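Read through the structure below, which is laid out as C-alpha cells, and then see the notes.
Every protein chain of the complex appears in place save one, which is left out.
By letter and in written order, the chains are A and B; residue numbering begins at 1 in each of them.
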Amino acid sequence: MNATRILGWLAAAGLVAGLAAGFGYAPREAVQGNVQRIMYLHVPAVLTAYLAFGLVLVGSVGYLATRRPGWDRLAAAAAEIGVLFTGVTIASGSIWGKPTWGVWWTWDARLTSTAVLFCVYVGYLLLRAMAEDPEARARYAAVVGILGAVNIPIVHFSVKWWRALHQPSTILGPEPSPIAQPILTALAVNAVGFGLLFLYFLARRIEIARLEEDRDHRSALSFGSGAGRLEEEAR
Amino acid sequence: MSAYARRAWIVLWKDLLTERRSKDSLNALLFFSLLLLFLFEFALGPDRERIRAALPGLFWLGFILAGLLGLGRTFVVERENDCWEGLRLTPGDKSAVYLGKLAGNLVLMAAVEVVLLALSSLLYDVPVFAVAGPLAVALALGTLGVAAVGTLFGALTAQVRAREVLFPVLLLPAIVPLLLAAVSLTRAALAGEPLREAGAWLELLAAADVVYVVVGLLTFEFILDA
Partner (left out) sequence: MISARLLRRSFGRACVLEDVSLEVGAGSCLALLGPNGAGKTTLLRILATLLRPSSGQLTVAGVDALREPALARVAIGVVAHGSYLYEELSALENLRFWTVMHGGDASPARLRAALVQVELDGSASERVRTFSAGMKRRLALARVVLGSARVLLLDEPFTGLDQQGRKWLNDFLIAFKAGGGAVVVATHSFATGLDAADRLAILAGGRIAVDRPCANLSWEEIRRLYASLTDGDGSLA
C-alpha cells in the first residue's frame, strides 16, 4: 500500500516536471508553433500504450504457462490502461491534426495503426466482459492477448506500406526533423512521468482486482462451511 | 498416416459430410455471395467503371463478410449434444482439431470465392481466367490468413455470450494487415502485373499467414482444455 502511494506521488511529480519541461524549458517550434507541444502528450502516451500491450502479452503467456490468476490480473489491468492511453494518443493526434492539416482525421500511418490497435484491445476488453466463467475468460483473453501482441508489428508494417503507396511524401508525425536537444529532453521527462503514471494505475488496478477476488473467495468459503455446519446439526 | 493427421482428417471429413447432408452453411453462403453483388451494384453503380476500379477491394469486402458469417459458425455446430465436451475428452494434441476445422473453413471460403469471382467476371467483364495463376496465389494466401484467425476466434467465441457480435469485433481488427496486403496483390494480379513486383506485399502476406497458423496451432488447446 505504501509503495503504491509513493509511486503515485512520484508520478504526479513526474507529470508536473513534464508540464514544466514541455511548456517552459522546450522552445517554441519554428514551423508548427505552439501546437507542436502536444507531442509531449502524444508521444509518451503511445510509448506507454505499447508498454501496456507488451505487458498484456507477458501476462497472457504467464497465465497460460502457470494458470496463476496473478498473471491474468496483470494482463487485464494492462489492457484497460493501455486502451486508455491509446485513446489519449488518438485524441491528441487528432487535436494536433486539426490546426496543422485542417482536418480532424487523416489515414496517416501512425494514426491508422494506433486506431487498429485501439480496436484490437477494445475487443479484448469486450471479450472479458462477455465471458462469464472466470477461468474460461482468463484462457480466452490470453489467446486474444497473444495474437493481438504478435500482430502489432504486422499491422505496423502493413499500414506503413499502404500509406507509402498512396501518399509517399507526407510528413507523418508531429515531430520536426532534425529533433533539437531541448525537445528531446522534454520528451524524455514526459515519457518518464507517463511511465510512472502507468505503473501507478497498474498497481492500483491489480490491487482492486485482487481485493475483488478475495472478497468472492471469502464469501465462498463461509458459504461452504456454513452448509457443513447445518448438515452436522441435522445428524 | 500418423494418429495426429488421422484426427485432423476425420474432423474435416465429419464437417464436410455434415455440411453435405444438412446444407446449412454452404447454400446460404453461396446465395449470400450473389446478394453481395447486388449490394455492390446498388451502392456503387450504375457507373460500371467505378465498380471495376474498386473490384479488388469489393472482392475482399465480400469474402470477409461471407467469412464473418461462415467462420463464426464452425464451432457452434459442436454445441449440439455436447459434442464440444466430447472433443475436450479426446486424448492427444488438440491442435489436430484446429487443423481439421481450418481445412474445412478453407474449403468453404474457396467455394464462396469461386462463385463470387465467376459471377463478377460475367457482370463486370473481368478477365479472371487470363490471370488465374497470380490471382489464385493472392486469394489463397489472403484466405489462409483470414481462415487461420477466424477458426481460432470462432472456437473462442462459440461458448461466449453475444457471440454474433463479439466474433466480428475480434476478427476484423486482427485481419487488417491481411486485407491491405490481399487487396494490393489482387489488384496487381487483375491488372496483369507479375506478382514479383508486388514482392513486399507477398512476403508480408506469407509471413503473416505463417504467424497466424502457428499461433493458432499453439494456442488452440487452451481454448478447448480446462
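Heads up, the rule we're going with is that a residue touches a chain if its C-beta (ideal position, glycine included) is under 8 Å from a C-beta of that chain, and two chains touch if they have at least 3 such contacts.
The model shown is predicted, which means the values in this text are computed figures rather than measured ones.
A.B. asks: Touching the hidden chain in the complete assembly: which of A:Pro27, A:Pro99, A:Pro134 or A:Pro153 does that?
C.D. replies: Once the missing chain is taken into account, the touching residue is A:Pro134.
A.B. asks: In the complete assembly, which of B:Asp82, B:Glu164 or B:Glu203 touches the absent chain?
C.D. replies: That would be B:Asp82, which touches the missing chain.
A.B. asks: Spell out the interface residues on chain B facing the chain that's missing from view.
C.D. replies: Touch with the absent chain occurs at residues 3, 6-7, 10-11, 13-14, 17-18, 21-22, 80-83, 85-94, 225-226.
Keep this in mind: only the chains that are shown with their structure count from here on.
A.B. asks: Roughly how far is chain A from chain B, centre to centre by C-alpha average, rounded to an integer in Å?
C.D. replies: Distance between chain centres, rounded to whole Å: 31 Å.
A.B. asks: Can you tell me which positions in chain B touch chain A when the two form their complex?
C.D. replies: 149, 152-153, 156-157, 159-162, 166, 169-170, 172-174, 176-177, 180-181, 184, 200-201, 204, 207-208, 211-212, 215, 219, 222-223, 226
A.B. asks: Taking the touch rule as given, give the residues of chain A at its contact with chain B in the complex, in rising order.
C.D. replies: Against chain B, the touching part of chain A is residues 64, 116, 119-120, 122-123, 126-127, 130-132, 135-136, 139-140, 142-144, 146-148, 150-151, 154-155, 157-159, 161-162, 165.
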